[in-house]
Each structure stands twice: as structure tokens, then as C-alpha cells.
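Every protein chain but one is kept in place in this view of the complex.
Read from first to last, the chains carry the letters A and B; within each, the first residue is number 1.
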Amino acid sequence: MRYEAPTTTKEAANLLAKAKGKAFVLAGGTDLLVRMKAGMLEPDLVVDIKRIPATRKVTKTASGFTIGASVSGAELGENKAVKKAWPGVVEATELIGSDQVQGRCTMVGNLCNASPAADSVPAMIAAGAKAAIVGPKGKRSVAVEKIVTGPGKTSLKKGEMIESISLPKGGAKIGDAYLRFIPRTEMDIAVCSAAVCLELGAKNVIKKATVVLGAVAPTAVTVPAAAKAIIGTKLDDDALDALAAACEAACNPIDDKRGTIEFRTEVAAVLARRAAKIAFERAGGK
Amino acid sequence: MSGVHVTTTVNGDAVEFVCPPNEPLLDVLRNRLGLTGAKEGCGTGDCGACSVTVDDRLVCSCLVLGAEVEGRSVSTVEGMADGADLHPLQSKFIEHAALQCGICTPGFLVAAKALLDRNDDPSETEIRYALAGNLCRCTGYDKIVRAVDDAAKDIRKAKAKAATKTAKAKAKKAAAK
Partner (left out) sequence: MSDNNQNTNFTNQEFKVVGSRPERPDGIDKVTGRALYGADTYAPGQLVGAILRSPHAHAKIKSIDTSKAEKLKGVKAVLTSKDLPDLVGGAGPNYDILVNCMARDRALYDGHAVAAVAAIDENTARKALKLIKVDYKILPHVTDVDEARKPNAPIVQPGTRTANVEPAPTKDSNIAARNQFGHGDVDEGFKQADVIIEKTYKTEQTHQGYIEPHACLASVGPDGSGELWVTTQGHYTFRTVCSTLLGLDIAKLKVTSSEIGGGFGGKTHVWMEPVALGLSRKANRPVKVVMSREEVFRASGPTASTSMDIKIGATRDGRITAATADLRYQGGPFPGMWGLLGAMTSFACYNLPNVKTVAWDILVNRPKVAAYRAPSAPMAAFGVESTMDLVADAIGMSPVDFRMLNAAREGTRASYGPTYGPIGILPTLEAVKNHPHMTAPLGPNQGRGMACGFWFNFGGQTATDLNISTDGTVNLTIGTVDVGGSRASMSLIAAEELGISYDEIKCNIGDTNSLGHNDTTEGSRGTFSSGMATIFAARQAIDVMRERAAQKWEIPVEEVEWKDGEAHAVGVHHSNLIPLSLKEIAKASPRTGGPIAGHNETVADNAGVSFASHICDVEVDPETGSTRVIRYTVVQDAGKAIHPQYVEGQFQGAAAQGIGWALNEEYIYGEDGRLQNAGFLDYRIPVCSDLPFIDTKILEIPNPDHPYGVRGVGETSIVPPLAAIGSAVSNAVGVRMDHVPMSPPRIRAALKAQAASEKAVSAG
């Protein structure tokens, strides 16, 4: 194995593109090193991107925020502006692991690890986040939901890496929330999860909404029917019931050591309901 | 696999080592630098026994490559005491019997210090969540939480005392003028 720590994204992409054998990007390493330790992965090349300044910072742009690929969960949590605009996204990212893991883990790593249970991914999708991809052929911007194609699989091509995530501006009438279910209070992988982002129109009626579920299918699932169920409402009980029913219908989970099909389906709907209420409140709804 | 040459700082001292590129920082500390205070309880970031700080950020050293710490500053439990003076957390852990077997203690101390460095007046809930990444199987955490709470009190007292002293010195200086 070779270890490289380039200082520009271009250099990193070149290393990845030219790599013979298995090459991996190292940001926080909280997934990569675990797999190396278990003998599941034996990389020929590891490219550490933390010395690339572009990946290290959070910037406020005209259209919103850009979050570098090696910004850790703890660093993101310390950014008041992002937290104010996208509390759901930040909370989701802060739910990844312990304080120790927070010191290292990143949103982009969480995304590229492509676990169906990734915490930050449903929240990013709900918020309309985009990934800035750098590769041998230059840069492209892709919606976050297009990155993960299956458990452990992404649409990134050889030599490509994600440099940053961009989030929209947010606004006073926009609210997001993310909730997950874990058996303990900390340190677990989500058994199921739900992210809701919504925007209120006149008289606090929901104008736009996105509902995304995690750990109930091979990838995060956007549930348009659940969004539809609450658009045009003030999140009354009937709307919430319809949202929950739509969420249950959208679930396609597996039975495994972390939960049963039945449990995941029901609890995902419970979480979606609770997350919708929080998002509604955050958007100024009553 | 040829080794990576790394120059870094550990507990304030300049250190150089060569390690295989896939070797975790934990193994470097323990096997190359002789700092066996950080322990391997899991190797997967789930137990916190290997907690250290890198550039003042709390991490599991099993989830950091040795090669990554070039030019960084690493702190371990061995660097917590100031000469013969134990850190208040170290004293309080002993006083409150916050350790039984002691294997998780170095990790808890490093994590608790990271907490108190950013928040010297944490609530019980804040203490519990900040230490949720550190597993202890002996104590049920009761005495650990009490020790951290008590150490925080000591730290606040020491800070207040230092502040009064500085204020007094300033006032004295001003009066002298």
C-alpha cells in the first residue's frame, strides 16, 4: 500500500486516475480504516485529501453553502451559519458516531461509503444538496441522490472524487429535520431514519416538501407521496397519517441483526411523522 | 510495503518515526513510541479506549493512520499530568473510584479533558453524551460521571482564582500608576 497526501484536488484526482489496483480516498477514515483492519479491503493506494485546502473549509456563497469533503462532523457542528440554515443536515451529520468519530468523519465520506443507513444522506437529499465532483475530465455537479447506487456502490467513475457538498441558502420559511432510530442512545447505526425538509407558504401552509427515508431500502428513498400528503396542509393529524402511510408503503427493508422488516417499516413512518413536526416548527409553522 | 517517514509532535515533544503506510496511529504510539497508555479495545472506533487528540481534536487513534500525523500535534494520556501534578481529572478519577480495572481510563481521561477544555460546566447529560464513545464495562459509568463533574468544579474554581489574581494584579498595577 502507498499513502499519498496531495495538496490540490487536481493532484488527488490524477493520483486516483493513474492508480494501479485498488485506490481509496481517505478523509475521516472512520469507514475505510475499519474495513482495512477487518481485512475486507487491502488498498494499493490511499489518497489522503485532508491537506487539500479546498476540502477543508465551509464557505458561504451567493447560492448557499459549500462544505469541503474533509470537514469533520465536529467542525460542521461548530459552524453557526450552516447550523442555523440547515439544522436537520447538521444534526444528521453530528449523529454519525461518537465525539471521537465526529473529530474525523465527514459528510462526503458518509455519502461515498454508500451505506443504506448513512445518517447524513437522507438529510442532504431532503435539503437538495449537490456534490461537486472532480475527476480527470474536470468538474461536475450532481444531486446527492444520484451518487449512491446501491449498498457500497456509487456512480463515481475511476479517478473521480467529491471535493465538496453544496447546500442551498435556506430561509426563514424553510425547515428541515432528521431523526433516526437506534437501540441505544449513541454509537449505533441507524435501524431506520427519516429526513423531512419543507417550505411554508402563505398562512403557514406547506408549499414544498421532501421526505426521505434511510435504512429501509438499498439506498435512501425519497417518498414523493409522503411529501404530497402534507403539501397544502398545516400538518394536521390527517396529513400526518397520510404521510405515515405513504412512508410505510415506500419501505422495502431487510431483516437483519439491526431490525426486522416490520419494525423498520413501522418505525420509519413514526420517525417521518415526528421529523415532519420538527421541520414544520423550524419553518415557523404552528 | 515501504515505510513512511513521519515527523510530528507527541505530548509536546518532537518525534520521528517510520511506519508501514497502513499502520494505525494507535500501533505507532504503542509499538514504536512506547506509549502504551492508549489501549486497543476494538480497533474499529467503537470503544474509545485509544482516544487521543490530534491538533486538539478528539479522535480514536485506531482510526487514524500513523502517516497522517506528519506535522500535527498528538496528545495522549501520558501527556496529561504536568510533571508531578496530576490533571484534576486524573486526581478526581482516583478520588471517586471512577476506575475499576482501569483499561478504559486513559481513553475516558482524554475524552473528558476534550470535553472540559471546551465546556468547563457541562450538565450530567452533556457529560454522558460526550463520553458515549468510551465504553466502560466495570463501573456502570456512575462514578466516572461524578468524577468528571467534580473535576469540572475544580477547574472552574482554579480559573476563577486565576482570574481574580489577574484582576487584582491589574488593579494593583493601575493603582501604582
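One rule holds for everything that comes next: a contact is a pair of C-beta atoms (placed from the backbone, for glycine too) under 8 Å apart; a residue touches a chain by one contact, two chains touch by 3 or more.
Model, not experiment: these values are computed from the prediction.
The chain that is not drawn here is touched, among residues B:Ala38, B:Ala114 or B:Ile155, by B:Ala38. Contact with the undisplayed chain is limited, among B:Val59, B:Val74 or B:Leu109, to B:Leu109. Take chain A: the residues that touch the chain left off the picture are 37-39, 181, 183-189, 191, 256-260, 262-263, 266-267, 270. Mapped onto chain B, the footprint of the missing chain covers residues 1, 20, 22, 27, 30, 35-44, 46-47, 49, 76-78, 80-81, 86, 90, 93-97, 99-106, 109, 124-125, 127-129, 131-146, 149.
We adopt the following convention: only the chains that are shown with their structure count from here on.
Chain contact summary for the complex, chain A toward chain B: residues 1-3, 5, 26, 28-30, 33-34, 36-38, 43, 46, 48, 50, 72, 74, 97-104, 185-187. Those residues of chain B lying in contact with chain A across their complex are 1, 4, 20-22, 24, 43-46, 48, 51, 54, 57-60, 62-65, 67-68, 70, 111, 114-115, 129-130, 132-134.
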